[in-house]
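Quick one: the structure is below, questions incoming.
What you see is the complex with one protein chain gone and the rest in place.
Up next, chain A:
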Amino acid sequence: MADGKYFSTTKKGEIHELKTELNAVDKSKKKDAVKKVIAAMTVGKDVSPLFPDVINQMQTDDMELKKLVYLYLINYAKTQPDLAIMAVNTFVKDSQDPNPLIRALAVRTMGCIRVDKITEYLCDPLHRCLKDEDPYVRKTAAVCVAKLYDINAELVEDRGFLDMLKAGWGTAAGWGLLLDLIGDANPMVVANAVAALSEIQELGGKPVLELTLGTVSKLLRALNECTEWGQVFILDSVVNYLPADGKDAEAVVERVLPRLQHANSAVVLSAIKVILKNLQYINDETVRAALSRKLAPPLVTLLGAEPELQYVALRNIGLIIQGQPSVLANDVKVFFCKYNDPSYVKMEKLDIMMKLINEQNIDQVLLEFKEYATEVDVDFVRKAVRAIGYCAISIQSAAERCINVLLELIGTKVNYVVQESIVVIKDIFRRYPNRYESIIGTLCDSLESLDEPEAKASMVWIIGEYAERIDNADELLEQFLESFPEETAAVQLALMTATVKLFLKKPVEKPQQLIQLVLTYATQETDNPDLRDRAYIYWRLLSTDPEAAKDVVLAEKPTISGAHDGTEPALLNELLGELGSLASVYHKPASSFVSKMRLAVHRADDLAAAAARGSHSGDSETLTSAVVAESPLAGLGASAALTPTPPVPDLLGDLLDLDVPAPAPAAAAAAAPPDAPNLPMVFGEDKGKGVVLCAALSQQAEGYVYQLSVSNVAVGAPLNGFMIQLNKNALGLAPASQHVALDAVPPGATATARVPMVHNPALAAPEQGQLLQVAIKCNPLGVLYFNDSIPAQLLAPPPPAAAQGAFFF
């Protein structure tokens, strides 16, 4: 069959020609015409004018033709919603066809058409198909419910899918039916129901599938019999189950364990995820150790899969060995690179080898790194050199061997290897001061070949630091200084500091000239404020008190540690629960790349739902529309315009007198009396709501408190029924109660309230930084959004880590 011919008709008046053919009497001619239309659609031509003619072909017994017409409909229904209605009857009829294939196809296609009028008609056939006798139809329908939810959540509610939610049950009828399907006899149906429910959960942001031990064991029972993809859905769902105790956890692990033997890497990875999650709940140390030993072989086998999968596996292993360092502790060899591994696999393997080095395997690994450092892939070679440096820094007993390897590499005179080596040797000097200076001579031999800023800066740092032991340090620096104005900022800073060190160590004529030269240039001719400021500081230090300058510049430096910058524990924990997913590959939380728009809407939905339950009038429609109108505004404009502006501290005074701590703006707020009237404004009159909100978050004796003041400026009626909700934030705060203890605020009045906050680590989203997104609902205004910020001092200061890298003092 050479359907390729359909692509090749490019004569004029094609549409017209097709139209004639579509209306032909001959069946096979018609079918050919439809194929041509689809071909044109594929290559991106607009064939929507043919809509009515194509739709006419829908009533047919020919399955292939039907599928093609459906395909066309899916593509163009949106552009012709009124004409699409014509198709509804056929759909409804098809959904009762004796052939289950056609029934399923009809429901599925209807679900794909994002036209409201059509989806309305979908509900009844969907209800019917969820209870169809044929499992194939049932499982098709299951996924359709989730789709319907995505297209039109309200419709699902209106049509009774959500009756029970309003009654306060928490389980909706729509997915109540789905929940029934979880107990279905057919494992494929179970798997699809689970997939649909997780989808709804994801969309709705609220728990739909309550995972109890009962549900989980139902799911796990289906595990043995459904397809490999079904197994992935189920395992990805089961990972969200929180076992009540160690026994439950053990039961789950026991059921999942056989999956490690599955040939599909995705099943294996998802199974590992579930096991790791439940492992934490098992109290018995020996059981835990035995189980985590079982994880190593499958992980190693994953490295034999296709390179793309190896990449995913390696990224995940990088996380697993941070959480369970013992799992692969003895398997460093399996990460040795093959010559033909793609570059991205090699890089990841190198990373993991670095994480796995220890006293026992260092010799072997070092030999391997040395081997890599002589390969041809420049990036890989550089990374290998860095890895050698890392070995030296983290394993003291091996430092000398590492340095010997580096010296050997410098001996090859390969330009980039030499430069990279010098950068890591600088770090080694920082780690083990005054121990390996004997090699400086060798380093100085390759001075000429340095042309990369980082290598230059490192070399300059070494010269400055050991100026007293290098006889011709002044000459060496002079060489570098010749090109001082052209260097990058990092090199300039390093050069300046090195010159100062040289001068302080050897206060003779030559260095004095050099320092004069450098400081003059840096204070008078450069545009770089950092450089200029540092030059001034040096200048003044040197001119006022050279001894003090010595104390400052030549002070003892804190040693750097070899600790690998791992993933933060909270993030690590989150990612370990999502092994196999994109988040675990990027090593970023899902919220950082999945659009937050949806989340925001859910929050508001929650609020609306709560309001509907709490108060008498639950006009959800207006609320939702308010939400839709507001949220983009709140997301984009508000953060910039409305963050409270702290009083500007006296910066000059600050600079002059470093000893006195600057009065932190927010500290003042925290110390203020509870009902401080001067809260920063967060929602101004400029938003046109006639209300002004001032608020601030503070930490007080009883915990976190959100102080809020509401001024009814221009709303004609009293404001009442205040409710509050926060989006996920860095501190994981949520209001203790959604209801705000505020009486009605009549026009012209102002009222204040204190909303106690509770800390819920599950809601913590460190990536939000200082951002605090707040939604306030009140009658008659509906939901108001604004962005506030968490005062800096409430966020825990980052741990003082002496990182390796640029440190030129």
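To be clear about the criterion, a contact is a pair of C-beta atoms (placed from the backbone, for glycine too) under 8 Å apart; a residue touches a chain by one contact, two chains touch by 3 or more; residues count from 1.
In this section, contacts and distances are computed from a predicted model.
**Student:** Out of "Large ribosomal subunit protein bL27m", "Peroxin-5", "MHD domain-containing protein" or "Methyltransferase type 11 domain-containing protein", what name does the UniProt record list for the absent chain?
**Tutor:** Per the UniProt record, the undisplayed chain of the complex is "MHD domain-containing protein".
**Student:** One chain isn't shown here. Among A:Asp61, A:Glu285, A:Glu448 or A:Glu509, which residue touches it?
**Tutor:** From the options A:Asp61, A:Glu285, A:Glu448 or A:Glu509, the contact with the absent chain belongs to A:Asp61.
**Student:** Of the listed residues A:Gln512, A:Thr526, A:Ser581 or A:Gln738, which contacts the missing chain in the full complex?
**Tutor:** That would be A:Ser581, which touches the missing chain.
**Student:** Going by the contact rule already stated, which one of A:Leu22, A:Met58, A:Ala87 or A:Val143 would touch the omitted chain in the full complex?
**Tutor:** Within the whole complex, the residue contacting the unshown chain is A:Val143.
**Student:** Looking beyond the chains shown, say which of A:Ile118, A:Ile151 or A:Val216 touches the absent one.
**Tutor:** Counting the whole complex, the residue in contact with the absent chain is A:Ile151.
**Student:** Looking at the full complex, which residue from A:Glu17, A:Glu120 or A:Glu202 touches the chain that isn't shown here?
**Tutor:** For the chain that is not drawn, the touching residue is A:Glu202.
**Student:** Quick one: which of A:Gln80, A:Asn186 or A:Asn779 touches the chain that's been left out?
**Tutor:** Within the whole complex, the residue contacting the unshown chain is A:Asn186.
**Student:** Using the touch rule from the top, list residues of chain A that touch the missing partner.
**Tutor:** 1-4, 6-7, 35, 38-39, 42, 44, 61-64, 67-68, 71, 74, 98-101, 104, 107-109, 111-114, 134-136, 139-144, 146-147, 149-151, 186-189, 192, 195-196, 198-199, 202-203, 224-229, 232-233, 236-237, 257-259, 261-266, 268-270, 297-298, 300-301, 304, 306-309, 311-313, 316, 333-334, 336, 338-340, 343-344, 347, 364, 367-368, 371, 374-379, 381, 412-414, 578, 580-586, 590, 593-595
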